[in-house]
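Mind having a look at this structure? Questions to follow.
Apart from one protein chain that is not included, each protein chain of the complex appears where it belongs.
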Amino acid sequence: MDKETLKQKIMEVFQKKASGAGKSKIYLKDLQREIPEANPRDIKNAANELVKEGKLEYFSTGSTVMYGLPGVGMGLEAGMEKPEE
Amino acid sequence: MGEVKKHDTPLMDDLKSGPWPSFVDDIYSYAERHKKQACFDILGQMELSYKNKETHWKHGGIVGVFGYGGGVIGRYSDQQEKFPAIWAFHTVRVNQPAAKWYHTSALRKLCDMWDHRGSGIMNLHGSTGDIILLGTVTEQLEYIFYDLGHQLKMDLGGSGSNLRTPECCMGMSRCEWSCIDTQDIVYELTMAFQDELHRPAFPYKFKIKVSGCPNDCVAAIARADFSVIGTWRDRIKIDQEAVRAYVGGELKPNAGAHSDRDWGPFDIKKEVIDLCPTKCMFWDEGQRKLYINDAECNRCMHCINVMPEALWPGDDRGAVILMGAKAPILEGAQLSTVIIPFMKLEPPYDNLKNLLYKVWDYWMEHGKNRERLGETIQRIGLNRFIVDVLGIKPIPQHVKEPRSNPYIFWKEEEVEGGWTRDVAEFRKRHPA
Partner (left out) sequence: MSERPERPDPIYTQPYDPTLAEKLYNPQKPMENRITDIGPPHYWQFLPPVIQRNYGKWKSHEIIQPGVLKYKAHSGEVVYVVRCGTPRLETTDYVREICEIADKYCDGYVRWTTRNNVEFHVTDEEKLRALLEDLKSRKMPNGAYKFPIGGTGASVTNIVHTQGWIHCHTAAIDASGVVKAIMDELFDYFGSHKLPAQVRLALACCINMCGAVHCSDIAVVGIHRKPPLVEDERLDKVCEIPLVIASCPLGAIKPATVEVAGEKRKSVRVNVDRCMFCGNCYTMCPAMPISDGQGDGLALVVGGKVSNRITPPTFSKVVIPFIPNEPPRWPTAVKWIKKILEIYSQNARKYERVGDWIQRIGWEKFFELTDIPFTWHLIDDYRLAYDTYRTSVHFKFTSHVETVTDFE
């Protein structure tokens, strides 16, 4: 599978997850499970490129890092608003 | 810079006294000199923690720099009104130079940057080995990253489910026992795996640590998913003249490590020969000569540690590769276990890199979320990991002892005639 097709597939997984199950963040592992025909390392590389392009973003509560669609679900700094100056 | 607000911190102040260097004295001196509110606030919040016996940091979300999935740990105070200067107090992990050698020109410039962009508080070093810059706000992160890259030629370290910053002992830079070039190995691996270090790649964290000899000064066997420990497979080198000098009391045993207590005169039989775990040594009093049966030696380093002027590791040097160590979360602590008993390590270390790729390919596909490599190996069995995953021949060195139960998961192809049997045929021989 070429890289662009793989990237497209990855984006489809995210859109499906976000609209269907309402799951906004997923692990790299789960992404790999959704696209079993691709090599895990290729998926990692493609997903990381999508982050660089601004189409995905990283998310973590301090443990394993997840990927999410920018602006969907919990934000990066949920509940961490800066107090009024 | 306006007036700073100081807090009353009697409990923290108590830690200014005593002979050991006081971080409280240091932080307060710095806060006064630089008029840094964040430093007063951090000690104010610490004081509150000392009063309540609870941490006052919120559960941090990830913050970071564009395109990296690690290197910054988000941290927010839950006392934002009391201590507004530390409402956000993120940590930046900066990849340390191998074995933590520095020139002051680099350190001073890093300090200048951190005065300007952060709290001025740091750790030299974090548990994984990184330079830790403690305390900045989200808006500064990109600028810090640009300063690191453009002005300091430094980069971030690993966090989350990335490769963590590899670490090594001082190796050949000062140690006569280092069987491998730990610093060069760590540098090469770190450079080769920049993508794995900066972007999430794995089910969970993955640590690589490299020690030059079985003394394992960087605790590779206890902490690293992938532990590289230098060793040798030929004979221990002996300077008999120096051995006699130890026996005669002219040289201090163990390099003088026991100098403040009278342990009596050095007794080579009691202190070396009898403590050898394999009993492979012999001191011939008549000949005044030390004999080592090297084929029986398990290279524990004790004799070499005791007589550093007389004994050295041999010349056929390489490393033991062990895998799977981790702290107790969750299935209990594990030490790394032997996978490859002897591997030659020469630049550019392609054999080591290939082995890592092989391990990662399997773990990325079959490891569960938040499962360390050691737990994956446990789950599938060390035998399967060695034989089926890595294609390595199983040998007695892989275990302390063979299994005591005969519950062996035979493979069908190992059993003559396979597993398909005819019940009717069976009953012909054995009427029910």
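Letters A and B name the chains as they come in the text, with residue numbers starting at 1 for each one.
Methods note: contacts are C-beta pairs under 8 Å (C-beta built on N, C-alpha and C of every residue); 3 or more make two chains touch, one makes a residue touch a chain.
These numbers come from a predicted model, not from an experiment.
Peer 1: Quick one: say which of B:60, B:200 or B:374 touches the chain that got left out.
Peer 2: B:60
One rule holds for everything that comes next: only the chains that are shown with their structure count from here on.
Peer 1: Quick one: report the Å distance separating chain A from chain B, using the average Cα coordinate of each chain.
Peer 2: 30
Peer 1: Of all residues in chain A, which touch chain B in the complex?
Peer 2: 27-30, 32, 40-41, 44-45, 48, 51-52, 58-65, 67, 74-80, 82-83
Peer 1: Quick check on the complex: what are the chain B residues that touch chain A?
Peer 2: Of all residues in chain B, those touching chain A are 58-64, 66-67, 69-70, 73-74, 76, 80-81, 84, 87-88, 138, 160-162, 195, 199-204, 360-361, 364-365, 367-370.
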